[in-house]
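Missing here: one protein chain of the complex. Every other protein chain is in place.
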């Protein structure tokens, strides 16, 4: 085991993939000599040459569409979108081609590729640099959507994503890039498609993914003081989704809070809440509650802490899980027709 | 009262808006002389001239971005995206500008506009012509998202959308364009932001919107044979969302099925299910269930009936609402960790 | 800070560039000729031979004629099938036969084609089974042929998006040491889309062997070219990417084949992409669902009948002695047989298994799809029971 950052683990995953599979090409904006604005591709061009790791013209639809063509020719593109909101120009290419080409051609043509997207906030970034864009992809059939929360997972999931026969949108929580963790490379963690219980507990389940996982774990620690023993599940792959691990946990604890950094409305957190109550209705002592970003455009750096799910907001929500078996008065009084 | 199609009502709404408000401009692809591929703008150019209703170059980001500039100059653009999937090229303009300019400028600049999108399926359309794209917009703070299900609402909501100080994504269910209904123009129905009970019932609430509303009504009729008296709520505006009307209904009926045509995962249906169980937990006799499109790319015409929520699928789902107060065995056996 | 210099406010500076730039002008090798290349008069009379575009071999032109005749018959048949309700929709390319067939003939079989919805004729001309080509429009699946085996991408509907795919494919092929050329079809209207710009630019920067072939048929559904661009012609876009460009009379089969052959050779030789604009005309409405009388005059359409590419080539080949009544009849017979076979095979109602909906979303269905598949399976079983 060694201590390293998630950035380093991702870099190692790319390097190992380039080494082991000739078909892998890494490209995007500034990923060559600069090594990417987050240095995730640092040193790759020097080591593997500028045919394996290269800069493209500044055009995201172009980058993704070019990857489609390369994949058609048998190569394995791994592209970087520089920031979350800067992947939006590629939305048509992603939604109408990347996601659908296998289906369109009854599997005769497939376009395995990885679209790496540094996403979410918590780094004091200015507008357009902090969007949580996972729902746009998770709602699009044909894409797999992955987001690691630990250093080992970053390596392992990225290697699996590159090997996957399907296109994967690989969402990297920016704020975790330079957080360190223990990892032994080449790490291989739980297989793609599996959620993981990051902390066992008995009283309620916190379901989180990506940047929300460390916050959930922190909240679970803090909850001990309040006398709650909380379980934390890390979803890891949003698509495919691991109903089993999550439903098992909630059936044991009887309570559930879903935590995601994105604005809540019609986000992945809504999906998780809907699924959990469908599957665990009779085990639930309280409704499945959600903690998410506010339903506002991502705010300026000085206000992002108000926007983001915080330990306090999570604990406030856990407190509303009807521990005294009384309905939450909030839902009894609110929501009547105005 | 007169009988007319939704297409005609939309056309009348545009004409009346052009007449009453000089600032209104209608533009897009083929909306001029042709009157739009669905003829929603039929006759407008002849009547109001080619400065008020005109064709643009074929570029959707261009159309929406052009509308942003026009709105900045004080005009009121109403643009047509020719089909759902053909709005994707405009996604960056919509998500990063249309939705955010008011917020970005603390309200100093606003870009009221209507982006009309013929959406959803059921018309035997080939690929890219049938996407249900509402979740992409509803998940984006700063946009209002509307979808009419009746002829009168089509007129009324479109007029309100054009008058609204905020940008509105106006989703027109294609398959209802040429369905007729009674309407008295200029119709003014319930105000923007309100859901409506389309059919009163006591046993369970079907929540639906846009193209799913007629299917829900049909299912409710059919359910009478099974002995169920179902209430049907039409959401009308997805953003803002009317929690009150829907929660009131579910608290009365104690059961809820959410119906939407889009693929289900992380869709608006998930949001509705999550909200309803949050707010009505203690009134619910069964989990909130969902009927949606399958989590697949929109299929070819010959298979769309398998994809779309059908009366049968809705009735099957209603049947799973634990009428005998036994938990649904499905959720007790399924979803355990594999 | 409110002063503004009141300097030089003059009219359009159109005259300021010398009309005769030096031979070293970097644009000189990139701009198209000011008039579309033409080797036959509209009536089929050959124009004086020219050095830059030597005439293609006569056997090639004869084969071109054959495919154009068969292609046109296919097109008519597809329109008829639509009227009979056999196809959901059909976009005809009648009038564009020289382009549809010329593009295919300029390529090798192992070259890649990136067609749009309008290129059904090109695809059958490439030898793809017409039933497989029409699968999309019949509505049983989105693509009926095997794109990898046929080196032909699925017909692309999201406009201009294929321009980028072609760049990637072509670069990927040359990266892997193959000398494949990719030809991307695109319409006049679609050149307004951002993906056209990004595609041609990527191809240029990566020196990818792509021929971008714009069929300027004057309309994008109802929108005439004048609402699409203010450029002298679409071929003038190439210079902005450093891509050599040419414009050609798209109803002159000989010129189309000559120009595309050169463009393909340029790309194959490693010189990077090439842009060709063919001036042609869509004789039919946009699709059978369109009503072209709403936006264009019958006169305009009539005028283009005189430039019919099939008749033009026939006249020329007859004059060259490469075609006689017997040969014309034989080819017409081939076309009829082709159409008859198509008609017959399209009359068989296709069966599509609804369970296949779940097979090709991912390489393996996700647990969520497995669940939904079981639900549909149960529904279908129940329905079958109900029917029984």
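A, B and C label the chains in the order they appear, each numbered from 1.
To be clear about the criterion, a residue touches a chain if its C-beta (ideal position, glycine included) is under 8 Å from a C-beta of that chain, and two chains touch if they have at least 3 such contacts.
Small disclaimer: the values here were computed from a predicted structure and weren't measured.
Among B:66, B:155, B:170 or B:298, only B:66 touches the chain that is left out of the view. For the chain missing from the display, the contacting residue among C:115, C:144 or C:244 is C:244, taking the whole complex into account. One of C:47, C:149, C:269 or C:378 touches the chain omitted from the figure, and that residue is C:269.
Touching residues on chain C toward the chain that is not drawn are 1-34, 52-57, 59-60, 63, 67, 105-109, 125-127, 192-198, 201, 204-205, 207, 227-233, 236-244, 246, 257-258, 261-262, 265-266, 268-269, 271-272.
Seen from chain A, the chain kept out of the figure touches residues 29-30, 32-35, 37, 55-62, 85-86, 88-89, 124-129, 265, 294-297, 299-303, 306-307, 312-313, 316, 334, 338. For chain B, the residues in touch with the chain missing from this view are 51, 56-57, 59, 61-62, 64-75, 77, 89, 92-93, 96-97, 100-110, 141-142, 144, 164-166, 193, 239-244.
Everything that follows uses one rule, which is that only the chains that are shown with their structure count from here on.
Comparing the CA-atom centres of all chains against that of chain A, the greatest distance is found for C. Distance between chain centres (mean CA atoms), chain A to chain C: 40 Å.
If each chain is reduced to the centroid of its CA atoms, chain B and chain C end up 36 Å from each other. Multi-chain contact residues, meaning those touching two or more other chains, occur in chain B at positions 61, 85, 88-89, 127-128, 265, 295-297, 334, 338.
Each of the following residues of chain C touches two or more other chains: 141-142, 158, 194-195, 361, 366-368.
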